[in-house]
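The other protein chains are all here in position, but one chain of the complex has been omitted.
Per-chain residue numbering starts at 1, and chain names A and B are given in the order in which the chains are listed.
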Amino acid sequence: MKTKSTLTVVLAVVLGLVFAFGSLGYAADKPTYTFATEAAWAPWDYYDEDGNLVGIDIDIIKEIAKLEGFNVKFTVSSWSSLIPMVNMGKADMTGGGMSITEEREKKVDFTDPYWFTEMAVLVREDSDLNMFDALTHGATISNQSNTTGAEWVRKNLIEKGYDLKQKLYESYPQATQALIAGKVDASVQDKTSAEILVKNKPVKIVGYFRTGEAYGYAVQEGNDELLKLLNDGLDKLKESGKIKEIMNKPEYRE
Amino acid sequence: MEAIANQLTLLWDNSPALLKGLEVTLELGFSFFALGFVVAIFIALGIVYGPRYLSSLFSGFSWIFRSLPAIILLFIFYYGPSKIGINLSPFWAAMLALGLRHAGYQTHYFRGAIQSIGTGQLEAARSLGLSLPRALFEVILPQMLRFSLPASANEYAITIKDTSLAFSIGVVEILQQGNYIIAREYNPLTVYITIAIIYWIITRAGTRFFAYLEDRYMIPGFELER
Partner (left out) sequence: MNYLNYIWEILPALAEGVKITMIMTATSMGLAAVLAVFLALGKMYGPKPVKAFCSFYIELFRGTPLLVQLFIIYFGLPEVGINLPSLIAAIVGFALNSGAYQAEYLRGAIQSIKEGQLEAARSVGMSFFASMRTIILPQALRRVIPSWSNDVIYTLKYTSVAFMIGAQELTSVGKIMAGRYFRFADTFIVVGAIYLILVYIFSTSVDKLERKLRIPGFEMRD
């Protein structure tokens, strides 16, 4: 009887550890770099219906990997942890509609910009707020945590004393859902995805504002080797027009 | 009605992703439960039979891991080790955080079980010439495991659901898979209800399994004095 119970415990432990270790092992041959992605923001990086990781940034990185001769392994994590992951070395690079900012530059190194963007202000389809009202008159705005949109609202509106509230969510889809559901009056998001949202969600854009920001990919500070590979790849893709091509793929425009 | 049929088809199309998530949930759940269980055995024995300083240290450990919110533990185990140069993957950070937390609770139950066994047995075993390790593992341990079964069953029900928190440090288990689907389809109600049902099934199945263990291993007449 005692042997049986000890055996069961041992078996459980072994099984448990086998499961755990099994998930760790994989063999690599070419230099493999890991790219950390949020995978929850169409069209930049998201899962499609068949469970494949797709998106503009996913495609661009895959192209660069092909051109520059390395393997890329994608690892998925929450948006807020992407920069820390690269900073700590848990991943080699990251991005995904990620804007180059001074704050972030202190923690990671960015490639040259590959796309310029602006902020858009979204409200519900049936709302009659204009951009000015939405941003100043006691409204509530939703943003994703740790994004340039959230920072802009905080620095330029809330800290300047305008009368409005900000609600932060873990992902842009959640910020948008909050808007559609009526939990907030407006949402401030990147222009590209906002323009896609209005096509089939009950929201509309009431204004834009220029922030002069651009997207780039981030690598660990001092990782000049990978940075050079990425910049080289980006240059080639810009020249060959491939970036525009990827951005215009029909599935990324719907 | 059409809306419901729509939702069901959507769910069916996305089921491979959900199943992948379920696999990770079960992997994580069983792994950390096993880890916590084994660690708890040693800690519980240490607390009851060990020297004073060890006992206090272990009790403190058990208390800290029981009193910290699970999500804080997850964050600390994910971001913390990097400060001292160790890089844990999300899965391992979750394993350690949830596993040690589970150990904290399980230790508590084992202690209760050991205390109801009574000190007399250990003395008797030793007076018959058994060395301390043998006495502990052959006399005390089997009874401790047996008596803590009901509490362990309860603990399982509680902790398996805590795997749902692991997505906050990047483990793509079933809830996160659900979030990805919602990020695309914007149908939170359907997806979350489905996931809730799946969790309910896992919890029930586990509790059923523990009930089976209880039937097999509980000796009538030797039940825990309530």
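Everything below uses one rule, namely that a residue touches a chain if its C-beta (ideal position, glycine included) is under 8 Å from a C-beta of that chain, and two chains touch if they have at least 3 such contacts.
Since we're looking at a predicted model, the values are computed, not measured.
Student: Looking at A:E170, A:D190 or A:E213, which makes contact with the chain not pictured?
Tutor: Within the whole complex, the residue contacting the unshown chain is A:E170.
Student: Who touches the missing chain here, B:L26, B:L57, B:I76 or B:L213?
Tutor: Candidates B:L26, B:L57, B:I76 or B:L213; residue touching the omitted chain: B:I76.
Student: What subunit B residues would touch the chain not displayed?
Tutor: Subunit B touches the missing chain through residues 64, 67-73, 75-76, 79-80, 82-83, 157, 161-162, 164-165, 168, 175, 182, 187-189, 192-193, 195-197, 199-200, 203-204, 226.
Student: Tell me where the left-out chain touches subunit A, residue by residue.
Tutor: 80, 83-84, 87, 106-107, 145-146, 167-170, 174, 177-178, 180-183
In the analysis below, only the chains that are shown with their structure count from here on.
Student: Between subunit A and subunit B, tell me the centre distance in angstrom, where each centre is the average of that chain's C-alpha atoms.
Tutor: Measuring from centre to centre gives 32 Å for this pair.
Student: For subunit B, which residues are in contact with subunit A within the complex?
Tutor: 13-14, 16-17, 20, 24, 27, 30-35, 37-38, 41, 78-79, 82, 87, 89-92, 95, 137-138, 141-142, 145-146, 167-170, 172, 176, 179-184, 186, 188, 217
Student: Of all residues in subunit A, which touch subunit B in the complex?
Tutor: Going by the criterion above, the answer is residues 1-2, 5-6, 9, 12-13, 15-17, 19-20, 23-24, 39-42, 46-51, 75-78, 81, 84, 88-90, 171, 173, 176-177, 180, 201.
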